[in-house]
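Apart from one protein chain that is not included, each protein chain of the complex appears where it belongs.
Per-chain numbering from 1; labels A and B assigned in written order.
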Amino acid sequence: MRPDRAPSDAELLAAVAEGDSDAFGALYDQHAPWLLVRLRRRTADSDAADQVAQETFLVVWRDAGRFRGQGAVGAWIWGIAIRRLVDLQRGRVAQERLAGLLGRRRVSDVASAEEQALVRLEHREVIRALNRLSPELQAVLQATVLDGLSTREAAVLLGIPPGTVKTRAMRARAQLRQDLA
Amino acid sequence: MTTPASTVQARDLTMTFGRTRALDGVSFELVPGVTGLLGPNGAGKTTLLRVLATVSAPDAGSVLTLGLDPRRTDQRLDLRGRLGYMPQEPGFHAHFTAFEFVDYVAILKELHQRRARHEEVRRVLELVGLDAVRRKKIKALSGGMRRRVALAQALLGDPDLLILDEPTAGLDPEQRLRFRELVGQLGEGRTVLLSTHQTEDVVALCQQVMMLHLGKLRFTGTPLELAGLAQGHVWHSHKRDPGALGAWRTGTGQHRNIGNPPAGADLLEPTLEDGYLLLLGGDQFEEVAA
Partner (left out) sequence: MGGVDAAGAWHADGEVLGAYSDGRLDAAGRWSVEAHLTSCAACRLQARALVDPARLRRLRAALIEAVDVPRAGVVERLLVRLGVADHTVRVLAATPALRGSWLLAVATTLAFAVLAAWVSRGADATMWLLCVAPLLPLAGIAVAYGPGIDPTYEIGLAAPLGSFRLLLLRAATVLGTSTLLAAAASLMLPRLGWGAAGWLLPSLGLTACSLALATTIEPLRAFGITAGAWVVAVAVTVAPPPPSSVLFSAAGQVAFATLALLAAVVMMVRRGRFEADRGFDTTPRFAARRLR
């Protein structure tokens, strides 16, 4: 590691996998602020955000060796965080005896070409089309595309039935396609 | 300048193992700062350090450490809370991480407040430069790192007296340098006693030096005084001087002789090592040591 250059995320993560505490601290300093900011946009409860951030970094510490190097470390960390948040909401849902829809997690994070285009927002038309969607449809797209959650996970996060997630996602895509055509 | 009050006073320490006199009427005083305990293997260094660390009680004689008498149970426990001891071969629970191990010793040192204890463990590990690897298992650490873990546990609770048994053994030159820096810092305001058979360690960081040989204390004083013992006993010659106690060929091709020089010899400025070798050399130099 050259001293004249800050280590990259992947290098830090590799060091963390080796049990390096300094690297872990550096990784936290790099990623905790934006993670907390982004969590603020997913939950209004700052205690819940704290808990999710804490659990996320514990998973990072434990599973650093499992990061395979494809994609950004930030995306990997967010993938962990959003699922911790879903788990937390699930716990609350269960506590409130609303529903017990414990589904299996979607393992694959591979997004379709269409989704990738959405994430990258390459085109002005996409941006305009997106902004024309209703907040409900935007929320579903955000959960399923940007956060990479499964239908069930998105349902827990948004507090709506999985069936609704599916229909809204279909409607959102149909509308986008129509607008972009 | 006033001489600082002594922190350790040892009187006539004697200890026997079977027929071996490991300590034979050893008396000395220690003051704050770093004191080096020199001596060849088997000189009784470890035995002396163990007595000072209250690991074993002497057969005869007494020690007063930091004003406490280890023969009295309450004072002994008090003293143990204020001293740090790094044994020559510290054992490790190899399945522990460095943090866990030092944390375990911290518990033995009765630091019970969990939060404060963990803070202290992190502090000493950082002091010895091991904070980055503190979560690694000890069995995964290198020999030099393990020595530093052993040193870290001795620093717990910021002890007034540090007893380090051969702390530089097995360290490479770079690690040795870092170690000297650290011990030099620790010696400020604290009493540090470290045993070694490396005269370079003493030259590098000790304000005081004691030399133990065959259970007897042969010298106490400053490193300069120890070197001064050999004043007029070190000389150059083209061939090995048969009258010398010891001699070796130096890089220049000349021979460096230690002993009683012949008349008109080319005398050299002695080093601490010369003084040490001269003391080890034999009884004919008793009067020099006295």
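Just so it is clear, contacts are C-beta pairs under 8 Å (C-beta built on N, C-alpha and C of every residue); 3 or more make two chains touch, one makes a residue touch a chain.
It should be emphasised that the depicted structure is a prediction, and the values quoted were computed from it without experimental measurement.
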Which displayed chains the unshown chain touches: A, B
Option from B:24, B:100, B:200 or B:225 whose C-beta touches the chain left out: B:100
Touch criterion as defined above, residue of A:33, A:91 or A:159 at the omitted chain: A:33
Of B:39, B:70 or B:167, the residue in touch with the unshown chain: B:70
Residues in chain A touching the chain absent from view: 9, 21, 24-25, 28-34, 36-38, 40-41, 50, 53-54, 57-58, 61, 72, 74-75, 77-78, 118-121, 126-128, 130-131, 133, 138, 142, 146
Chain B, residues in touch with the chain not shown (by the definition above): 17-18, 50, 53-57, 70-71, 73, 76-78, 80-81, 83, 85, 87, 89-94, 96-97, 99-100, 103-105, 107-110, 112, 114-115, 117-118, 121-122, 134-135, 153
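The criterion applied here is as follows: only the chains that are shown with their structure count from here on.
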Chain centre separation in whole Å, for chain B relative to chain A (CA means): 57
Contact footprint of chain A on chain B as seen in their complex: 131-136, 140
Touching residues (chain side chain A, partner chain B) in the complex: 18-23
